[in-house]
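With one protein chain withheld, the remaining protein chains of the complex are depicted in position.
So, chain A:
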Amino acid sequence: MSATLDRPVSAVDPSGGRGNDKSRAERKLGWYLAGPAFVVMLLVTAYPIVQAVFDSLFDYRLTDPQNSSFVGLGNYGVILTDSVWWTSFGVTTFITVVTVAVELVLGFGLALVMLNALKALRPVLRTVILIPYAVITVVSAFAWQFAFSVDSGFVNSWFSFLGATPETDWFGTQGLSLFVICLAEIWKTTPFISLLLLAGLAQVPDVLQEAAKVDGASWWQRLRRVTLPNMKAAIMVAVLFRTLDAFRVFDSVFVMTAGANNTETVSFLAYRQTIERVEIGLGSAVSVLLFLSVVLISALFIKGFKVDLSQARGE
């Protein structure tokens, strides 16, 4: 935390109260200013999740509100013994692991290029790298879907040498659909990872690099022994953020396959139960399970890999 925090009061409180009065006034002012944002954040997330936990205990369908009945943990039992849940959980985990792994390697490559590129080229790279980040996920999903689709794509004719025919249906099987979904996700989110990694790269002290060079370390040795250990915090933060983000994958699946051929993800399952089938009870239970998964992943990262998020905030 910066030093500005140590002596802020006089500007805020020009009358300059003394000692305890001063710090009490400051505490009060702090909560007056930050309170509204805090309350709004709680209202838009904590309240809905509590409501979801409550709803998940009922057999409640919107089209049939009279017959709503308390079923305890029954909805969870129904979900956890159903292969639909486990398929969507598996698909979600697969997409998460594949995209995060590829993005980490690719993003590191992009960050290295941005770090080493000629000065004149850097602003150009920094601009284009933001474009996939800024493009709407739905638009990116459509772009990739149309490129691969039988009726409007060019991929089948471009890659005929790899065995693609004009009839190759990329959305006809689970494996090929997931391949295209992962491709779209990777394209869209790698730039964000690479910017985080670039910030981490910039923090590796030059002195260490020089010292290793003088000692005769090769490029690869320097990368493994100096660069990577020194940017461990940045890498872990990037991986954590992206893992949680990938685990919520919804837009691309909705646009490309709408869950066909066993490509349904957990978010999509929750959507289908709640919005399409108006099974509020079951949908809420899926939502709560998804929420618990996200909490579990965060806990694993923070405890298991010792990701220090306060370090990420620069405190």
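Throughout what follows, a contact is a pair of C-beta atoms (placed from the backbone, for glycine too) under 8 Å apart; a residue touches a chain by one contact, two chains touch by 3 or more; residues count from 1.
Assume contacts and distances are computed from a predicted model.
Of the names listed as "Carbohydrate ABC transporter membrane protein 2 (CUT1 family)", "Raffinose/stachyose/melibiose transport system permease protein", "2-hydroxyglutaryl-CoA dehydratase" or "Phosphate import ATP-binding protein PstB", the one that matches the UniProt record for the absent chain is "Carbohydrate ABC transporter membrane protein 2 (CUT1 family)".
Screening A:Ser149, A:Ser177, A:Thr227 or A:Thr257 against the full complex identifies A:Ser149 as the residue touching the chain left out.
Touching the chain that is not shown, out of A:Gly30, A:Gly72 or A:Pro229: A:Gly30 (per the contact rule at the top).
Taking the whole complex into account, chain A touches the unshown chain at residues 1-2, 4-6, 8, 10-12, 14, 23, 26-27, 29-31, 33-34, 36-38, 40-42, 44-45, 48-49, 51-52, 55, 62, 109-110, 112-114, 116-118, 121, 123-140, 142-144, 146-147, 149, 151-154, 156-158, 166, 187, 191-192, 195-196, 198-200, 203, 233-234, 237-238, 241, 244-245, 247-248, 250-251, 254-255, 267, 270-271, 274-275, 280, 283-284, 286-288, 290-291, 294, 298, 309-310, 312-315.
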